[in-house]
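Presenting subunit A:
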Amino acid sequence: MLFFAQIVAMFVTLLVLLGIAGFLVFAERRVLGLLQNRLGPNRLGPLGVGQALADALKLLCKEDFVPPFASGLLYRTAPILVAFSALAGFAVLPLAPGISWAGDWEIGLLLILALSSLHVYGVFLGGWSSNNKFALYGAIRAVAQLISYELPMGLALLALVLLAGSLALQGLGAAGQPVPLIVYQPLGFLIFFIAGIAETQRLPFDLAEAESELVAGYHTEYGGMRFGYFFLGEYLGLVLIAALISLLYLGAWSGPWLPGWLWMLLKTGFVIGIFFWLRASLPRPRYDQLLHWGWNALLPLAILNLLLTAIAAALWGTL
Partner candidate 1 sequence: MRLWHGLLASLWTTLRQLRRRDTLQYPEQQPKLGERWRGRPILTRDPDGEERCVACELCSAVCPTHCIALEGADRPNGRRFAQSFRINFARCIYCGLCEEACPTVAIQLSPEFAFAKTERGDFVYHKEALLIDGTGKHPEYRYYDHAGVRTQALPEPRNCDPRSNLP
Partner candidate 2 sequence: MCKKGIVPTRCAMAEVFYLDGEAIPFRAGQNVLEAVLAHRQESSIPYFCFHPAMGSLGACRQCGVMVYPHDGKHPPRLTMACLLPASRDLQLGRAEAKVQHEHQLISELLMRNHPHDCPICDEGGQCHLQNMTVASGHAYREYEPEKRRYQSQELGPLIRQEMNRCITCYRCVRFYQDLAGGEDFGVFGSRDRVFFGRLEDGPLESPLAGNLAEVCPTGVFTDKVYHQDYLRPWDLEESAGICPHCSIGCNTRPGAARGRLRRVRQRSHGEINPHFLCDRGRYGFRYVAAEDRPRQAQAGGRRQDVDSVLDRLAARLAEGRSAFLGSPREDLDSNLALFALARVLDAPFAAFFEPWEEAKAREILALPHPPAPARISAYAEILVIGAVDRVAPTLPLFLRAAHDRGAAISLLRCLPSPLTALAGEDRLLPPADLLDAAWDWLGQRHHRPFLLLIDSESVGPELLHLLRREIGTWPDGSGILPVYRQGNLPGASFYAVDGHASRLRTALAGHDYDHLLALGQDPQEMDGPWWRSHGDIDLSLIDHRRSLSWDDAWLTLPCAALSERPGLYYNGEGRLQAAAVAYTPAREERHWRSELGPFPLAAGGALREELLPSPVELCRALAERLGLSERWQERLRFHRDFLLRSEPRPGDPGVFLPAELRARFRLHSAPPPRATDQGWSVCRFSHYSEEELANGARELHSLAPASAAWIAPGQQEARQVRLRAADGTSRTLPLRELPDMAAKVLAIPRAELVFLGLRPGDGVDPEWLD
Partner candidate 3 sequence: MSSPTSTAESVPTTLLSRLQQVVEHAGSHPEAAVCDLLRILQAEHGWIDDERLQLVARLCGISPVRVEELCTFYPLVLREDPGRHVLRICDSIACHLAGAPGLLRMAVAQSGVPLGQSNGHYSVLPHVCLGLCERAPAAFVDGKNTVAPLSAEALRQLLQGWERES
């Protein structure tokens, strides 16, 4: 019975997550509008909320078209892989102490890092199987970008793990009580934040789908709900990274008056808002500049950060 209830609850969680992703698309457009003197979509429903539903419906109703030149199986699986890897990460993400599907897994952080790497497989397979030069370029960019930013990200987290002495997400969250870890790790936070944007291929680092150069990048040939999966994956990844940032650096569920899970949600929302803000403000860098920063700036900084943390930990001990 409990098992059955859990299945239902998981299903509900999934639906909620998908709903959040859909809502975020709308929310992003509204926020961008606000930041750019515009209004954004405001016609459907109160404040235009219905737009999210309309978009989803539209995507669902579109023809499921596989280009004749694409390699079918990979082409079909790639978007699912993307959506899956993003969704699976939420299994280990704690909303508050004890609120998480996978419980307090010791290797929760590792799992999330692994899943986020898996995400790029979907992207790459999609670009590869499309048999389209723009898609392939986009996919190659995504892979190279991921490799370049995975390293500083890992190193930044390593410093955190060093401080907290735990790989478990709940443990890491607990380490941020009462003082958020950003206080100890400002540099690490910055590195993780930047790498996180790159990881999720958000603007300004969305070079894998830079429409001015690559039409639509890796999902050039996709349409309908398959494209929708990519979209879902992207926005769920965004939520995941934002949640991780708030969990790891911003003190997770700590906060006065309100219950912890709400604090967690609020902080995640805040980080997502910052992501939107960045998107509205910053232009896209050149691809070589992106890699240059990743390897020549972010990676040495991350190593430096780890070194400093290690020294500090050796001198004053861990948390």
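Basically, a residue touches a chain if its C-beta (ideal position, glycine included) is under 8 Å from a C-beta of that chain, and two chains touch if they have at least 3 such contacts; residues count from 1.
Selection rule: all candidates are chains of the complex that A comes from, given by their letters.
This one's a predicted model, so the numbers in the text were calculated from it and none came from an experiment.
**Q** Sort out for me which candidate, 1, 2 or 3, comes into contact with subunit A in this complex.
**A** 1
**Q** For subunit A, which residues count as touching candidate 1 in their complex?
**A** Result: residues 33-39, 277-278, 280-283 of subunit A touch candidate 1.
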